[in-house]
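Report on one structure; see the data block that follows.
Complex shown without one protein chain; remaining protein chains in place.
Then we have chain A:
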Amino acid sequence: MRKIVLGLIAILMLVSLVLPATAQAKKPLKVAFVYIGPPGDLGWTYEHERGRLAAQKYFGDKIETKYIENVPEGPDAERVIRQYAIQGYDVIFTTSFGYMDPTYAVAQEFPKVIFEHCSGYKTAPNMATYFGRIEEARYLTGIIAGRMTKSNKIGYVAAFPIPEVVRGINGFTLGVRSVNPNAKVQVVWTNTWYDPVKEREAAVALLDAGCDIIAQHQDTTEPQKAAQERGKLSIGYDSDMGKFVGDTVLASAVWNWETYYIATIQNILNGTWKTHEFWGGLKDNIAKLSDLSPRVPANVRKEVEDAQKKILSGWKIFSGPIKDQSGKVVYKAGEVVPDDKQLSMDWFVEGVVGKVQ
């Protein structure tokens, strides 16, 4: 009898040793996303959510994804990120600049968890950064705005005075001025990523100041709607905002995270993931130009297409000569603004009205 019991116990122990191992082989990779706004913002978070869903669809039951929305930048973010790490998530994507320090802090505590932070500059062996040169797409939208403004005043509702946003404004303005050297881009800061009311108010102020096209760098479509209500035009950002607002949105500079999310998760599944700083552009398909509104005339479309070809063939939008706001040449003809100077850009090019706070 005792032998049978002992034998059973031995078998049970063996089984219990083997079972988790087999279960582990089938266990899906757990992937979490931390969002600054709700996926319903139709902008920034909307595009990340599309990327998540595309990855989930692509990998099927090989991965399990979850997200949390409306996580404020600051002390609260650290709690949320740590909570995912504790709950056994293998990969955590944090998708706002202000999550950088919290992500970094939690990454130090959980060396086995992979952290992917969007738009920052801090990395660790288990923390990578990823972002895109959306300003290349903005440059193209700038050409459209430069051609289609009548008042030569273009409004730009800007988020935070950080290099990401400054690069966008500069890229856009270079596009505008490449076809219309008389046009000015007027900047108003909201210091928000997602505050529909404030962003709308800023757009209204710019419209009151005589701007007839509104561009923007937040996560909502409110500035575009405000412009439409006044019978004015706009340039979208993040998503193809023309789909939500209408053809007054002439074109949008659009994020496309799908490719990156699928490639990164594939690397993790293959065990080939290494920390990195990904900064792709139009040619990597992470940033792209949306379809153009029917209001954009054929000759302007042609100009945009030509510029797009130029960028895809390797031309850099931050190529000299570039003047700053005072008219001083900062980069001479033939020079290109190096990446590290782009990543810390804190000055405006000629044609921007406003200042980096």
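Structural remarks
Note that a contact is a pair of C-beta atoms (placed from the backbone, for glycine too) under 8 Å apart; a residue touches a chain by one contact, two chains touch by 3 or more; residues count from 1.
We adopt the following convention: contacts and distances are computed from a predicted model.
Look at the chain that isn't drawn here: its UniProt entry, checked against "Sarcosine oxidase subunit gamma family protein", "Nitrogenase iron-molybdenum cofactor biosynthesis protein NifE", "Inner-membrane translocator" or "Multisubunit potassium/proton antiporter, PhaE subunit (TC 2.A.63.1.1)", names it "Inner-membrane translocator". Checked against the full complex, the candidates A:Gly43, A:Gly146 or A:Pro163 give a single residue touching the omitted chain, namely A:Pro163.
From the set A:Gly43, A:Gly98 or A:Gly142, the residue in touch with the chain omitted from the display is A:Gly98, counting the whole complex.
Contact with the chain that does not appear here is found for just one residue of A:Ile68, A:Ile262 or A:Val330, A:Ile68.
Touch with the hidden chain on the side of chain A covers residues 38, 66, 68-70, 72-76, 78-80, 82-84, 86-87, 97-98, 121, 160-163, 166, 191, 343-344, 346, 356-357.
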